[in-house]
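Have a look at the structure that comes next, please.
Missing here is one protein chain; the remaining ones are kept as they sit in the complex.
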Amino acid sequence: MSTDTVNPSSESTVVDGVHYHQFDIVIVGAGGAGMRAAIEAGPGARTAVISKLYPTRSHTGAAQGGMAAALANVEEDSWEWHTFDTIKGGDYLVDQDAAEILAKEAIDAVIDLENMGLPFNRTPEGKIDQRRFGGHTRDHGKAPVRRACYAADRTGHMILQTLFQNCVKLGINFFNEYYVLDLVMTDVDGVPQPSGVVAIDLASGELHVFQSKAIIFATGGFGKIYKTTSNAHTLTGDGVGIIWRKGLPLEDMEFFQFHPTGLAGLGILLTEGARGEGAILRNASGERFMERYAPTIKDLAPRDIVSRCMVQEVAEGRGAGPHKDYVLLDCTHLGAEVLETKLPDITEFARTYLGVDPVYEPVPVMPTAHYAMGGIPTNVSAEVLRDNDTVVPGLYAAGECACVSVHGSNRLGTNSLLDINVFGKRAGNNAVAYVQNVDFTPLPEDPAAGVRALLDSVRDSTGTERVAVLRKELQDEMDRNAQVFRTDESLANVTQTIHSLRERYRNVAIQDKGKRFNTDLLEAIELGFLLDLAEVVVFSARNREESRGGHMRDDFPKRDDENYMKHTMAYLSGDPHSSDAADHITLDWKPVVMTRYQPMERKY
Amino acid sequence: MSQQTAGTLTTETKRSSRPGGTLYRGREGMWSWVLHRVTGVAIFFFLLVHVLDTALVRVSPEAYNAVIGTYQTPIMGLGETALVAAIVYHAFNGIRIILIDFWSNGVKYQKLMFWIVIGLWVITMLGFAPRHLMNVFGH
Amino acid sequence: MSTATLEATTDAAAANTTSTEPMSDDPTLRPFTVTFIIRRFDPDTGDEPKWQDFDVEMYATDRVLDALHKIKWEQDGSLTFRRSCAHGVCGSDAMRINGRNRLACKTLIKDLDISKPIYVEAIKGLPLEKDLVVDMEPFFASYREVQPFLVANSAPATPGKERIQSAAQRERFDDTTKCILCAACTSSCPVFWTDGQYFGPAAIVNAHRFIFDSRDDNAAVRLDILNDKEGVWRCRTTFNCTDACPRGIQVTKAIAEVKQAILRGKA
């Protein structure tokens, strides 16, 4: 796939079999965040978007429910309320300045998309329609509010398509099915500066070095560290892993969101928009159990809470089904009309994959690993941080791979599609401003050397371990020990597992020795990133001895603001293969930015 | 944006790497089109000949009758039946295509209409074939 | 807020991991062996493609994608195919299953006749790259050619606000907004197979999405592009595209509407 699809404005040169390109800005990842950045960057600087998937295959397209913005199109609303909900929803671990920006710029972000062509559902007056979503309330928690702008139940699909369409319009350069494997850093006055990225062109198997002044990471999440997940097979956290291996910190990695309503056993998501439209969770006896846990907003409580309640219902024997291992999402009272027009896709998912027709029967659901709140730390300008406050010049991150942190310890539904648009746009704009006044940082001697060595070691390995076996064990163990509920013991168990898997990974061998389209090789590399990230998640989780948002410690069931009202910063500081994770992972804290809202108890 | 237009993509060089594989298992729509195309071509070639033989009326009655006489042999009689079958199918399915193109519900009922075409074709042929074959073999 | 014990948690989690197994003890849902015959092509040798058999243990509720994964992960790591979302929304894994274009992740084993082997091969009409992977570039080139983006010359009525569009106007093009660019349609089209020059149904679908969008001002240009030698007039209404579309888009209908719009000279 020669994928300088769109008028490749840079000629590449080939040295020792490695192709060299030069662009002002390189964007890694063509999901929502990457393409939103490209739309800003493309017209202002020579830009390339590198993606391991065709842009429209990115997982932004799977998002269903909506994108929040206080447009007040259907009822009174304000961005301040949205800010408050975001902060409360994130269990106060949210940087409030960032949340304020998110909520304020949300309105423009939605209008931008509409003006770019996104076909939102409409109100009778022809304005963008809005629906309810978990945790979004009027006047600081009084009642659910209609804030989520949506396009049926394929909002993410429409966002991804609209952004891609506008990239086509702008003639953005895409390098599709190029897999970025390394960030190139050059020492400038003793400080490592980013100077480019190294990628493998999957179609040809050849290496490409992209030298650039600014680099934006927008590589999405890493839900594949879990078995049951709403995430795509390709969400293996490569971008986050690359940053990690460079010794740059990762923030709040212990916070992973489990979405309450994944199709039981499969993890395929049924949007919260279903509950926004009035669907109800019931246990085996048909009880609407959320009434007990969140009397005010019931089924529309934030995801962390609903997921925990569901797991608890099942744990206490009130699960439905022959194994009593799931609860039921009851949409039957919504009627065929609402299901077919407002929730057509999820209706079809239930029919196709479980053979259950939501019009007549409740759908079996269980929490599914969904969203990484943590990731590459950035400031509100989307600049990547080297420590608590020093930026890495020219390096940006946006989207799920980044941690701004607007989601704190638990993201509200619809805030991620918002995040990718608001901070994707900021990353693009700031990168353009940055590249105007700087020169290219020179590349080191043979910048692809590290990647070549990595690829060769896997390709030439004569070991006996199989990628799929290791990956399955990792995912099973993560589900078992680091899912909705965690304890020191369960986390210790999985730490052990990860260490042994890492050792076995050294011995991993692949069968496909070919050059072109070697997805066997790709999966092996991805597994390496998954192992790295799982270790950081678990290590960070073990360190946080409290329960907050998406991180629920059974042995420390209370939130502990005194000791833990701060972000975790994890650094790779030693030989990643040392047996004790503490030997190579160093944890530090970063204060939470508070502006207006003091932490309160989180009741709904 | 690509400088290539979709209309000028050169695929020739890659031909060899575009092997066919199994036969595509299309449904009514595809098979109806295959039949339409085959019958159309068959009728076209028949028509070429038919105009020529009819033109013999300009040469002389003897010449015309000599050639047209062959139409009355049993073999040609069967061939003519096949030809009529082809024309009838092509004509009815042509109407189906026109309905698909111009009638707003045509797309929805295209499969049903295909079976109607087949039904009408059978009925027409039941009306035509015995009569015609009787004429052919009746002497 | 929770006081669940560790045991209970792990149980629940463990129950979750039994996942892909069927949810009931129904004996008819036991695994059984299915034979897959896959058309393989190795670009590194360049030899002619050849069929290869694999036997796989499957559950009725598994998808063809699960089978491909099982083969890749347990039998032959070199088997190559694209996939991402695994639930029919990203458009990566269109392929020919038992002679018809479908998404592997949306095709359940129970919906196929498993008394016979299941044939899997790449989609037709695009250059074969490896096993089930084809070069999608010609496909996207046609897509880009129809100007698949909103061109609105006027500003919104209220600056800084959305353009107004009634629910009915929005509904007019709803069907074609569902496209995931999987190419199942275009590569099922007998006309596209012939020379690969035809714009193909997917490009027309994406043009339709804008031609009938009340906010767009460029319908005339797109209609003109499609009123071309390789445009809508090449469609022979074979309906393979409509039958193949995993999103249930009425593709042939969309094409018919574009033809009518060209004839009338407006959308």
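Each chain carries a letter (A, B and C) given by its place in the written order, and its residues are counted from 1.
Please note the rule applied: a residue touches a chain if its C-beta (ideal position, glycine included) is under 8 Å from a C-beta of that chain, and two chains touch if they have at least 3 such contacts.
Assume contacts and distances are computed from a predicted model.
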| Absent chain per UniProt: "Multisubunit Na+/H+ antiporter MnhE subunit", "ABC transporter permease", "Molybdopterin synthase catalytic subunit" or "Succinate dehydrogenase"? | "Succinate dehydrogenase"
| message | Could you pull out which residues of chain C are in touch with the chain that's been left out? | response | 144-145, 147, 149, 151, 156, 159-160, 191, 194-195, 224-225, 227-229, 231, 233-234, 259, 262-263
| In the whole complex, what residues of chain B lie against the chain that is missing from view? | 1-3, 5, 12, 37, 40-41, 43-44, 47-48, 51-52, 54-55, 57-58, 60-62, 64-65, 68-69, 71-72, 77, 80, 84, 87, 91, 94-95, 97-98, 101-102, 128, 131-132, 134-136, 138-139
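The rule is short, and it goes like this: only the chains that are shown with their structure count from here on.
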| How far is the middle of chain A from the middle of chain C, if each middle is the mean of its Cα atoms, in Å? | 24
| request: Determine the centre-to-centre distance between chain B and chain C, using the mean Cα coordinates as centres, and give it in whole Å. | output: 33
| With chain centres defined as C-alpha means, what is the inter-centre distance between chain A and chain B in Å? | 57
| note | Going by residue number, chain C touches two or more other chains at 43, 135, 141, 144
| Junction residues of chain A - those touching two or more other chains | 5-6, 168
| Residues of chain C touching chain B in the complex | 39, 41, 43, 48-49, 96, 98-100, 119, 121-122, 124-128, 135, 138, 141-142, 144-145, 188, 190, 195-197, 199, 203, 228-230, 236-240, 242-243, 250, 252-253, 256, 259-260
| task | Could you pull out which chain B residues touch chain C in their complex? | result | 1-2, 4-9, 11, 14, 17-30, 32-33, 37, 97, 100-102, 106-108, 110
| field | Interfacial residue positions of chain C with respect to chain A in the complex | value | 1-6, 8-21, 23-25, 42-44, 61, 72-74, 76-78, 80-92, 106, 108, 129-130, 133, 135-137, 140-141, 143-144, 147-150, 152, 156, 160-167, 169-170, 173-174, 177-181, 210, 213, 215-216
